[in-house]
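Here the complex is missing a single protein chain, while all its other protein chains stay put.
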Amino acid sequence: MSTAKGLDLTLKVWRQKNQNDKGRMETYQVSDISPDSSFLEMMDILNEQLIEEGKEPVAFDHDCREGICGSCSMFINGRAHGPGKRVTTCQLHMRQFEDGDTIHIEPWRATAFPVIKDLVVDRSSFDRVMAAGGFISVNTSGNTQDANAIPVEKEDADNSFAAATCIGCGACVASCKNASAMLFVSAKVSQFALLPQGQVEAQDRVLNMVHQMDLEGFGNCTNTGACEAECPKGISLENIARMNREYLSAGITSEK
Amino acid sequence: MSVLDSRIPEGPLADKWTNHKNNIRLVNPANKRLIDVIVVGTGLAGGSASATLAELGYNVKAFCYQDSPRRAHSIAAQGGINAAKNYQGDGDSVYRLFYDTVKGGDYRSREANVYRLAEVSTNIIDQCVAQGVPFARDYGGLLDNRSFGGVQVSRTFYAKGQTGQQLLLGCYSAMSRQIGKGKIQMYNRHEFMDLVIVDGKARGIIARNLVTGEVERHSAHAVVIASGGYGNVFFLSTNAMGSNASAAWKVHKRGAFFANPCFTQIHPTCIPQHGDQQSKLTLMSESLRNDGRIWVPKKKEDAEAVRAGKLKPTNIKEEDRDYYLERRYPSFGNLVPRDVASRAAKERCDAGYGVGTNETGEAVFLDFASAIERYGREEANVRGIHNASDSEIKKLGEETVEKKYGNLFQMYELITGDNPYKTPMKIYPAVHYTMGGVWVDYNLMTTIPGCYAIGEANFSDHGANRLGASALMQGLADGYFVLPYTIGDYLADDIRTGAIPTDTPEFDEAEKAVKDRINTLINNKGSKSVDHFHKRLGKVMWNKVGMARNEQGLKEAIEEIRQIREEFWKEVNVPGSADELNQELEKALRVADFLELGELFARDALERNESCGGHFREEYQTEEGEAVRDDENYTFVSAWEYKGEPSEAVMRREALNYENIELKTRSYK
Partner (left out) sequence: MASKSGIFNSSIGRKVAMALSALFLIIFLLQHFSINVTSTFSEELFNELSHFMGTNPLVQFALQPILIFGVVFHFIMGFVLEARNRKARAVKYVKTAGNANSTWMSRNMIWSGLVILAFLGLHFYDFWIPEMNYKYIQFNPADPNRYYEELLHKFEDPIRVFLYVISFVLLSLHLLHGFQSAFQSLGARHKKYTPVIKKLGNIYAIIIPAGFVFIALFHYINSL
């Protein structure tokens, strides 16, 4: 942890009062930001400054600040969660920036993620996709079979886990030039498709989730791979291919 | 004692829960459709309860302040979840998990509750696997386990360093299924504002829509508080920024007793604070202590040189290192319980051996060099490389460590800029979990009929200290397997009640009080931000009500917190208006409650003249600095009754009776 000199920065931040407001970029200056600070701590300092000046602070989503809850969602210098790989906005640290830098900060942009205020967007479309089939239908009983009664090949278990690490932040949608949600949806489809427990409902799951995804107005996947590159959890494009397969075979063979 | 009826069932310990379930009243499926239940919070406890209650047929209204139920802070739990499955055949059993939990909690928890927790722990794993939670597995395809602090068996199930996330997503999936069916009405971005009591029973809540600012009335036949702990009273903690005590505190003010507020867990392995701009602390999973060795330099001058950045830890010779946990506690070593490990780190840093390069100098090393070497040798043997060079061994070892802890190491590097494969991590204790909470009986009902508290929000299972990987267990146990049974006992009376109207004087009164409070804050137009007060409160809490407490400090703290609270109401500045998304207003409402809770917290610590678990009073320690418990006078739960001001709260005692476990001095030596 260094004690290097603080950074002076110019921030261009998207300000939008509410859903009906058109919104605009506004410019702010912050100074003496510790390179050990996180990006959101820098935003806290900006907000303290704005409050002191009698202005309204910038609204942004954040909660755990340790890269796992998926709340934070800033499009920084043209990239979801800013520079660097496998990082969320909250874990982005100011040592990634240089003194004197100008930083552009925008909300996620997608028709399916309308802006609520400033940098806060509404991602409930993800919840609706989940409600359409992102589950295994098992009631809580306490007498489901013993957990070790279903062995799962380690590789499948590991791949299922890798898909399940999606934090639902929406960086995939934000970075995709088509605002497609394929990486998010495919991660959930894959998690269950790779486990024996998920097989029973596999066909309905993929058909219903994709249907809901389309209804929400996400774009089509054109395989640019931007989602995978910007995903803070490194969710693989393999999941999209798997979902395509699952969808095709379900679409062809399902009798519904 | 009559006010605190814990309603622990009769009979032998091992049969209590089964007997209770057999004798409890049920609500038939047709009638469940006529009953509404409000659940506040969608973490492991709230999420699992919402899903299960909805599956049973109740109409559930679930509330969370986040934009989705998937984001609750249970998601950040890294290490794992305990369950007495004994899959490793290492002598584990329900009794042993029960025993370890009671002992780990320093004999300040209820036997019956803890036994039930241990009993249903195995169901949790079965349930989660059935839901598709991808736990770690071995090459045979069966579930893998690791060991955690304070125990001598491997009973912790895990999903890399993201166990909490996977379990929460399991709950979220189960909830999503019910949301899709319309059995759960989900209120995202809604914050609990107050509890509404009608005829002495909890009958609804006032909530604020965080997007529009609208203050809404919601009625139900029962209200479940699953809003988590109050660690953010310290400002800096490993809790999420939004984690707050308001729901728990508001039900307390409406008549629910608040138990053991001073029992707070300070987690030993967190990333040290970098400076004043810090907004929160990040935990490094306790599982790291399985392989990491904790040390500080033996010589003060070395510690000084490290702090000044003149000496690299890797250049300190083995004989000049003090592996103080291994030295003090040879039988548990680096795996002593959290409270013990935290205090030991503080002791070393206070004595001048800290290695932090931040302003406080507070940090100790968590070193993986020997684990890397050990795994490297193992792996070399497995691969049949017999004369592997040091660098080969190191490389192989690093690969193994990466497989086990890769995401944690990566997180550490992101935050600190240091590579923990090459140089030891620096860690320091931080506030992590609150064992105290809303007092509940065996049915998890608070002292307000119809108002329940589950998960971290209640106080029931962890006593004075929680063992690692037990929070997830408790949250899910309460939500999946306890509350859904016990709530029926109460709701059986409500099958003919019909929908609860919201146009009653009780709702009017509660709504008005909420609106007044909001307007007061908005119109205050003071000179200082909410964070200003929160940080000041946090400093007082950390310095005087933190890892070590004493009478004088606590008395000062009580006075200082009161002053900060008074100043807050005079000087706080909340910009913007009440009828829009206003994050400063949200914070202000939460901090206002912390400012009251903090005082009660300090009072509770002052009243408890002993050291136990997470509560360490400097007056009560051995010459070696070990905690001294006073079982004769303090084997009770302190449950506080609200009387208008924290200073006027009255403490009630629930005596703890140990019928199955002999009270012993905890020793991990």
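Note that the chains take the letters A and B in the order they are written out, and that residue 1 is the start of every chain.
The rule we apply is simple: a residue touches a chain if its C-beta (ideal position, glycine included) is under 8 Å from a C-beta of that chain, and two chains touch if they have at least 3 such contacts.
Remember, it's a predicted structure, so these values are computed and weren't measured experimentally.
Just so you know, the chain we are not showing touches A across the whole complex.
Set against the missing chain, the residues A:L40, A:A110, A:M130 or A:L183 yield one that touches it, A:A110.
Mapped onto subunit A, the footprint of the missing chain covers residues 12, 14, 25, 75, 77-79, 83, 104, 106, 109-112, 115, 175, 177-180, 182, 207-208, 210-211, 213-214, 217-226, 229-230, 237-238, 240-248, 251-252, 254, 256.
Going forward, only the chains that are shown with their structure count from here on.
Mean C-alpha positions place subunit A and subunit B at a centre distance of 26 Å. Of all residues in subunit B, those touching subunit A in their complex are 48, 51-52, 55, 66-73, 75-76, 85, 87, 120, 123, 125-143, 159-160, 162, 164-166, 169, 172-174, 176-177, 179-180, 186, 188, 211, 238, 240-242, 272, 274-275, 277-280, 282-283, 356-358, 410-411, 414-418, 426, 480-481, 484, 529, 531, 573, 575-576, 580-581, 583-584. Note for the complex: subunit A touches subunit B at residues 1-3, 17-18, 33-34, 36-38, 40-41, 44-45, 48, 51-52, 54-57, 59, 61-71, 86-87, 91, 93, 95, 116-117, 120, 122-124, 126-127, 130-148, 150-154, 157-158, 160-161, 164-165, 167-168, 191-192, 195, 197-198.
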